[in-house]
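Read through the structure below, which is laid out as C-alpha cells, and then see the notes.
Missing here: one protein chain of the complex. Every other protein chain is in place.
Chain IDs A, B and C follow the sequence of writing; residue 1 opens each chain.
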Amino acid sequence: MFISEENVFVEITENDLDICKCMELVADPGAGAISTFNGVTRNNFQGKTVIKLDYEAYVPMALKKLQELAHEVGRRWNVCKVAVAHRKGIVLVGEPSVIIAVSSAHRRESLEAVQWAIDELKAVVPIWKKEFFEDGSIWKENEE
Amino acid sequence: MFISEENVFVEITENDLDICKCMELVADPGAGAISTFNGVTRNNFQGKTVIKLDYEAYVPMALKKLQELAHEVGRRWNVCKVAVAHRKGIVLVGEPSVIIAVSSAHRRESLEAVQWAIDELKAVVPIWKKEFFEDGSIWKENEE
Amino acid sequence: MRIKVLFFAKSREVAGLSEQVFELADGGNTEDLLHQIISAHPGLENVMKSCVFAVNQEYVRPCDKEPLKEGDEVAIIPPLSGG
Partner (left out) sequence: MRIKVLFFAKSREVAGLSEQVFELADGGNTEDLLHQIISAHPGLENVMKSCVFAVNQEYVRPCDKEPLKEGDEVAIIPPLSGG
C-alpha cells in the first residue's frame, strides 16, 4: 500500500513489488520519460552463492526517509512524479527488493534522478539485508 | 516479437510495448540491478497540445541498428542482458514509444548503459515521429 | 544500373511515393543519384539538404560520392526522431 502525497508515492511491503504499478503511479500526461531502477536479488556475492535475502526495516523511519528522499528528488530535478517501493522479508533470487520510478518531461531529469535516488536510499533509509549463503548467513554492510 | 541473439533482444512492433516483458527478457540470476528507460508520448511540445504521435521506421535497418546498439552496450559496460523495444504507428499520450531495459550485476553499469542507449538510439536508428497537434501536424526533428 | 530508392518521412510526403527505381549510368555515385532524385522531384531540393542516404542500410552522405552498383537499395533519411 503506497503512502501518497502530491506527486510522491512510497511503500514498504512484504508483498512482491510491481513495476507496472510503479509505472502507473508516476504516469503523467506531461511526462515524456519514465526511468526506473530495480534492485534485484543476485545469486552470488563475493564469490559465494546467495539463496535469498531477508530485509528488515525500521519501518516508520524508513517510510519517513523514503518520503524525504522522494521530495528531495522533486527539489533537485524538474520531475513529474516519484515512486519508491521497498520489500521487507524474504526476497528470492531474481525478485526485486526495491523499485524507484521517476517521470519527467524530458529524459535527462528522470535518468539522473533515479541514479541519485538509489544512492541516497542506500545511504539514509534504515533498512538492512541479511544474505543467506549456501554455507550459512551473514549481515552485509553497504560496501558499494 | 523480439529478435534475440545471446543476451540482446530487440523489437519493432505495432503492438503496445510491455515493460514487464522487457524486464523478464533481461532477468538474470547474476543481475543485481535492472534499469529501464521508457519514452512516452507527452501531451505537449513547445507549448502546443499533442494528441498522438505516429512512428514510421525503416524497419530492416532500424532492427539492425538496434541490435548494433545493444551489442555496443555489452562492449562498453559489464552488463548481463539488453532489451530494446520500439513502437511503430500511432502512440497515444501516456503510452510508451520505446522501452530500453538493461540488467547488470551492480547498478552503476545498467544506469549508465540505459542513458547511453537512449541517446544513441535517437542518433542512429532510422525512426521518425509525426506529431499530431490539435491545430494540424508536423514532422519533428530531434532537436534534443 | 538500377537503383531502388526508398522515401521516408518528410521526403515521402513531398515526393508523394515511398519507392522508386532510378536508372543510373555505370560508375555512378550517390551524388549523381541525388541529382536524379531532385530532377524527378524538384520539391525535394530543400528537404534533401537535411537528409542523408542509407546505402544497403549503411549511412552515407550523398556528397561523399559513394560509388553505387546494380541493385543497391538507397533510402532517403530525413533527420531522425525516434525514441
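Here is the rule we use: a residue touches a chain if its C-beta (ideal position, glycine included) is under 8 Å from a C-beta of that chain, and two chains touch if they have at least 3 such contacts.
Computed from a predicted structure; not experimentally measured.
A.B. asks: Touch partners of the unshown chain, restricted to the chains that are shown, please.
C.D. replies: When the entire complex is considered, the left-out chain reaches A.
A.B. asks: Of the residues A:34, A:82, A:98 or A:113, which one touches the chain left out of the display?
C.D. replies: A:98
A.B. asks: Of the residues A:2, A:58, A:116 or A:133, I need the one that contacts the missing chain.
C.D. replies: The single option touching the absent chain is A:58.
A.B. asks: Where does chain A touch the missing chain, residue by residue?
C.D. replies: Here the touching residues of chain A are 39, 55-58, 60-62, 64, 86, 97-98, 118, 121-130, 139-142.
Operating definition for what follows: only the chains that are shown with their structure count from here on.
A.B. asks: Indicate the whole-number Å distance between the mean C-alpha point of chain A and the mean C-alpha point of chain B.
C.D. replies: Taking the mean C-alpha position of each chain, the two centres sit 23 Å apart.
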